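The complex appears here without one of its protein chains, the remainder shown in place.
To keep things simple, chains are lettered A and B as they appear, and every chain counts its residues starting from 1.
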Amino acid sequence: MVEMLVQNLPFLLGGAKNTFIVSVLGMVIALILGVPIGLMRLSKTPWVRSSALFYIEVWRGIPFIISLLFLYFALPEILKLFWKVEIGQFMAMLLTCVLWTSANAAEIVRGSVQAISFGQTEAGMALGMTYFQRMRLIILPQAVRIMLPPMIGLFTLLLKGTAIGFIIEFRELIRVGQITIERLIMVRRETASIEIYTIIMILYFLMCYPLTRLSAYFEKKLAKGKN
Amino acid sequence: MHFDIQVIIKTIPYLTRGLLNTLLLAFVGIILSSVLALVCTPLRMSQNRFLKIVFSIYIDIFRNTPIVAQIFYLYFALPLIGIKVSAFGCGLIALVLHYNAYNIEVLRSGMETVPMGLHEAGMALGFTHIQRLRLVILPLALRISLPALVNNYVSLLKNTALVSIIGVVELTFVAQDVIADKFNYLEMYATIAVVYLVLIFGLTWFLREVESRYAIVT
Partner (left out) sequence: MRKLLVLSLMVLITLSLISAAAEAKTLEEIRKTGKIVIGGKGDYPPWGVINAQGKFEGWEIDLCNKLAEYLFRDPSKVEYVAVTGGNRVPFLNSGKIDIIWATMGYTEERAKVIDFSIPYFSSGVQLLVKKGSPIKSINDLKGKTVITIKGTTGAQGLEKLVPDANQIKFDKTSEALQALRDDRGVAFAQDDILLYKLVLEYPDYTVVGEVFNPTDWGVGFRKGENDIREYVNESLRRMNKERYLHESLKKWWKGLELDEYLKRIDAMFKK
């Protein structure tokens, strides 16, 4: 048993690495997109607000697995009408992560900005600040504090969400585990499904639990700060 | 590569079968995970150290691992401990256990928001602990937690797509099966994307109505 572990762990850890990389990259890009879209959602201009709403509702509404399949298979077909383009496993995975996460991030941004009392905005306006100055100097710094726990939560959800990547042959942790189980079951006569999935669960737990605790810690600090 | 509506029309019976299973999983899953949470949350908050630890571990595991891994794990592990269920059953159990963990946390925070005054009122009326919970606290906690629970319910509906990985004949599985024989991936994935959107919007709208009537905002 231990021998099997030692032999297969490097391969499994490689899968964990891919999971982590695509999640981190996805999160970073999602944050960059999520903030403007979240703010657009609050805009007074109808078409700006509706476009943001459409984006958020679609990419939050469609199940992650469906977006992934759609972006991997169907989107290239549509794009090929205009450009010669290809979407590989990593790109499809990353794209899905970015779209889903940015939509959720936009919602978190919206909620956080709305949570800041209008008085702050009024003060900014009284000081003669433009919208961007108000955002940059008053609203967003405060919103970031409120956003932090749910954003960490979102990242955790993303880490777990990448698990479905195996369906398009993306070599994340679950896929890597499946390949190992396949090999063991057919070539080495060992049924090791439970053992391998236990390792997979442990690896995910090790990645996510610290983040969950971190989010809870910030949430407590925030509650204290309010009082 | 032509987008062929005809093929979709021919597969409507099979798609309907998948859709019914998706709906069944979602509704039974929502109801079971809520009922289970109502039972488990007081246990989670009991003074009993053993119960506290057991539930902490259960909740931590199910909230910090992907639902995909949980589905596979239960699918392989349940037969080993003698529980022989179909893939549908395994998928349902995985969904219920996963969302129960989330619901417990939500309900717990709802319960903590219920003012002490109501506990005392219950005691003054001579209610036993269980009666207090059943008649006063839990109904209120449920209504306070409703918005957060609604999020979980919609998420459950979306994640019914994941049980396709163990062979449950729901919407996503049907799409993949048809694609395996007919190769019409553009049509199938576009169609079920639209169906899922309709389902999600429908459920969200319905739950928002329920929320507006019963939720208590503190």
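Throughout what follows, a contact is a pair of C-beta atoms (placed from the backbone, for glycine too) under 8 Å apart; a residue touches a chain by one contact, two chains touch by 3 or more.
Computed from a predicted model, the values in this text were never measured in an experiment.
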Where does chain A touch the missing chain, residue by residue? 7-8, 11, 14, 50, 54, 57-58, 72-73, 76-78, 80-81, 86, 88-89, 169, 171, 176, 178-183, 185-187, 189, 191, 193
Contacts of chain B with the missing chain: which residues? 1-5, 76, 79, 84, 86-87, 165-167, 176-177, 179-183, 185-186, 190-191, 193-194, 197-198, 201, 204-205
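Basically, only the chains that are shown with their structure count from here on.
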Rounded to the nearest whole Å, what is the centre-to-centre distance of chain A and chain B, using the mean of the C-alpha atoms as each centre? 21
Flag every residue of chain B that touches chain A in the complex, lowest number first. 1, 60-61, 63-70, 72-73, 76-77, 80, 158-159, 161-162, 164-165, 172, 175, 185-186, 189-190, 192-193, 196-197, 200-201
Residue numbers of chain A touching chain B in their complex, please. 57-58, 61-67, 69-70, 73-74, 77, 156, 159-164, 166-167, 174, 193-194, 197-198, 200-201, 204-205, 208-209, 212
